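What follows is a structure written as structure tokens; I'll ask about it next.
The complex appears here without one of its protein chains, the remainder shown in place.
This part shows chain A:
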Amino acid sequence: MSKKNKKSAAAAASAAPDKQPVNEKKAVKKEEKEEEEEEEDIEVEEEMELLQVDVGDIIKVKQILDETVAGTMISNDISAHGGTVRIREAYGHDNMKLLLMALACCFAAVAQFGLTNDFPKNRIWLGVCCGSYFCISGILQLIMTFIDKDCIMRIQPLSDPEAIKLVKKGGNKYLGKYGIRVRTQFPRFSEFYSVILEFNGKNPPTGYVKQTWSVGQFFDVDGHFDEEGLMLEIEKLYRRFEAGNFDKPNDVGGSKVMKKKNN
């Protein structure tokens, strides 16, 4: 073997063992990185604090549950069809109530601050403002008692043709035309929390889905709240509604059973 060849052979021989350790080193480094990331993930998970509530405060418990339900309903991944089906909250009704409240406050502010001088002379205007305030207040009360009842949010009908197509194929042909009303029930001194999804709009179909859970399923003795657990349950409930698997009407309603129809 010539010197050159020996040298090149030696160089090759020295290079070959370097390559292997370099590859091994890279692999080891990768593994270490992955382990660190996992540890970080684990650490992040461990650091997540669960929301804690005084379970004796029924109003607060219902508020937390309702907020979670509302947040889950408008999340991007609630639908079984992924991000194609986007759920949007309907603000029309809420806007109307806000407008009425603002109008009532305007009348009251005029009566309180604008008509303080020359009282007997501006008595008629005072009467008009007070009367308007109480009328609007009464209308708001009627809306909350007879129209809103236990509804916590309204969802718009689907507007995207692709989404409507997908949902129709899935079994619910009404979500393109009608919105959804989300109702929750949590009677006083009861441990059971119910969520009802039904159609919303003019002459809506009577199909609905209802699910009841014990609050013990989401709260422990110390009041720590399992938000993820409730979100998963709400997702299941919505997907049932989306698929047209409606509940049979019980003593509330008395309407026809909506059957799932395949196109």
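Throughout what follows, contacts are C-beta pairs under 8 Å (C-beta built on N, C-alpha and C of every residue); 3 or more make two chains touch, one makes a residue touch a chain; residues count from 1.
The definition used in the following text is that contacts and distances are computed from a predicted model.
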| item | value |
| --- | --- |
| Choices "Mediator of RNA polymerase II transcription subunit 20", "DNA topoisomerase 6 subunit B", "Signal peptidase complex catalytic subunit SEC11" or "Rab proteins geranylgeranyltransferase component" - which one is the UniProt name of the chain not shown | "Signal peptidase complex catalytic subunit SEC11" |
| Touching the absent chain when the full complex is considered, from A:Asp54, A:Asp150 or A:Glu191 | A:Asp54 |
| Option touching the unshown chain, where A:Ile74, A:Cys105, A:Ile147 or A:Leu232 are the choices | A:Cys105 |
| Missing-chain contacts mapped onto chain A | 54, 56-57, 91, 94, 97-98, 101-102, 104-105, 108-109, 111-112, 119-120, 123, 126-127, 129-130, 133-134, 137 |
